[in-house]
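Below is one structure; the comments refer to it alone.
As you look at this complex, bear in mind that one protein chain is not there, while each of the others sits in place.
Letters A and B name the chains as they come in the text, with residue numbers starting at 1 for each one.
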Amino acid sequence: MPPLLEVDGLQTQFVTGTGTVRAVDGVSFAIERGEVLGLVGESGCGKSVTSLSIMRLVPPPGRIAAGHIRLEGEDLLAKDAEAMRQVRGARIGMVFQEPMTSLNPVFSIGDQIASAALAHGGGGRAAAWERAVEMLQLVQVPSPGERVRDYPHQLSGGLRQRAMLALALVSGPRLLIADEPTTALDVTIQAQILDLLRRLQAERGMSVLMITHDLGVVAELCHRVAVIYAGRIVEMAPVARIFARPMHPYTQGLLRCLPHPSRFGQPLFSIEGVPPDLRRPPAGCRFAPRCPHVIESCRRAEPPLGEREPGHLVACPVLP
Amino acid sequence: MTDAATLATALPVRSRARRRVSFRAVFGITVLLAMGGAALLAPQLAPWDPARQMLLKRLRPPAWEARGLREHPLGTDHLGRDILSRILYGGRISLAVSLSSVALAATLGVTLGLCAGFFGGRADAIIMRVVDVFLAIPYILLAMGVVFALGPSLLNVILVMGATRWVQFARIVRADVLSIREREFVVGARARGNRALRLLVRHVLPNALTPIIVVATLELAFMIIYESALSFLGLGVQPPTPTWGWMLADGRNYIATAWWLATFPGLAIMLTVLAVNLLGDWLRDRLDPRLTV
Partner (left out) sequence: MTSSPLLEVRGLAKRFEAGGGWLGRRRRVIRAVDGVTFALQPGETLGLVGESGCGKSTTGRLILRLIEPSAGQIRLEGRDLLALAPRELWAVRRRMQIVFQDPFGSLNPRMRVGRIIAEPLAIYDQADAAGRRRRVGELLELVGLEPAFAERYPHELSGGQRQRIGIAAALALEPALIVADEPVSALDVSVQAQVLNLLMDLRRRLGLTYLFISHDLHVVLHMSDRVAVMYLGEIVEIGPRDALLHEPRHPYTRGLLSAVPVADPTLRRERIVPIGEVASPLAMPSGCRFHPRCPFVMDRCRVEAPAPREVGAGHLAACHLLE
């Protein structure tokens, strides 16, 4: 069975007055059916642009410059606008970070969910409305029959995010792309949403691409994780492996600079320096200027993503 | 701190992007300098006394037309007065009046707007009620009333115009200040010892400059036309002192037969307003360090 989603050598660039920003520069990964893949990195690393590229929603002046994206074997980049519209919602659902701006403030959440149901499933208005209530129940919104008439501003952050999930899932997509869905939420609400996501994913056998900067969220929710830095994947492995034995110096740095109960109060390890300017990425390994293990050859050639151990890919020749 | 000069703390490179000379700035400054220079040097530049009536040469078209005369490049009006000279002398009044009244309106309006927005409470309520009153009365009526009471003179015109248009500044500034005062850098400045006056002048006002400049340029344009309107109604500077407004008023009756009476002062007004607007845009951007540095 081919993977549900295959991304192959994706390159997405932004043409600006000061140069072309190579935001995503050769990213490849696959998501199997029923799998949760985490895409983790800091700001500017290209993780959000990757998700937008898959949905072909990259805003101008951005454009997909190269690569392939295959959903259930079909090439998404070859589809025209109408076909892509069918894909979005029906086959790929998306949930964003800030539900206040991704939900239309002038329509009730019921209206929005029902519209999505109608657009992708047909049937009548009444049936669509019922679907909306069902979905709200699925995402555990209390009193869904009443809440369905609420407007986004009447809901708290957690409820809005649940409404977003309902909207994303109403047409039964096989793949859910979640871009920092819990970052703007309080931590106890975040825990609820993560629990909900985990449950829904298991029940529906859905694949999830989870984009986040929070390694804790990755540990809670994902099966596999890809670490992305300066537009490239530097390490990809099952979650247990990557936390137990991170192999790329960037991944190691990220894990070590987090406050952890075992070392509260002690100076934190910090990764020196700043990410490179993606208009002029350095030759060779992009992490080299900041890497504590750098050797001469690192600066000359970009290390390929190689399989160090079964299932564990790393783009670094230095570590054993 | 490790001295491995962590790149995170490295001084950011200033991209010395070659600053293309701004067309707006050049145009604006050139035109205004020309206007200002012409106004100042009117006695030297004007070929004729602007009040001198030469009735034998009434309604002569500009020199390049068939009946035009070389000694009157822009023609003559219905009383035989030289249009060019009147434009030069008229510019003095129009520019002086509009600049002064904008300065007055801005000073009054910005001060009151700052107080209303920053202090809130009673001060805000009182000031805003006064603003409402001023806005409710049509400014021409107000101007008419005041000029009628005080008598038409250059100073009174400036006072009236300044005292009716301050509300535009006050409202805009107050709105901006309401949001600026909540920003964290203002709170931080308070924590570091700034008291009200210093906060207003050093922190709030510089960040409210953008709307002030925009309103000022719009108001300058407006004042020129406002003065024309007042002159047109007979409330402004009295004849025979020419102003562009008077010339428009006089020329109104001759639009069909002697277009040059109204057209040239109209062009002068238009050029000045255009130059002021462009210059204002440029100045607004120039003063914002986020755009220039």
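The rule is simple: a contact is a pair of C-beta atoms (placed from the backbone, for glycine too) under 8 Å apart; a residue touches a chain by one contact, two chains touch by 3 or more.
The structure presented is a predicted model; accordingly, all values stated were derived computationally and were not measured.
Enquirer: Of A:240, A:295 or A:319, which one is in contact with the hidden chain?
Expert: Reading the full complex, the residue touching the unseen chain is A:240.
Enquirer: Would you mind spotting which of A:46, A:158, A:276 or A:303 touches the chain that isn't drawn?
Expert: Looking across A:46, A:158, A:276 or A:303, the contact with the absent chain belongs to A:158.
Enquirer: Considering the complete complex, identify which of B:52, B:129 or B:198 is in touch with the unshown chain.
Expert: Considering all chains, including the one not shown, the answer is B:198.
Enquirer: Which parts of chain B are in contact with the chain that was left out?
Expert: Output for chain B: 1, 6, 8-9, 11-12, 14, 183-185, 187-195, 198, 202-203, 206-207, 288-290, 293.
Enquirer: Residues on chain A that touch the omitted chain in the whole complex?
Expert: On the side of chain A, residues 42-43, 142, 156-159, 186-192, 194-195, 213-220, 239-240, 243-244, 253-255, 257-261, 264-265, 267-271, 274 touch the unshown chain.
Note that only the chains that are shown with their structure count from here on.
Enquirer: Distance from the CA centroid of chain A to that of chain B, rounded to the nearest Å?
Expert: So the centre of chain A lies 53 Å away from the centre of chain B.
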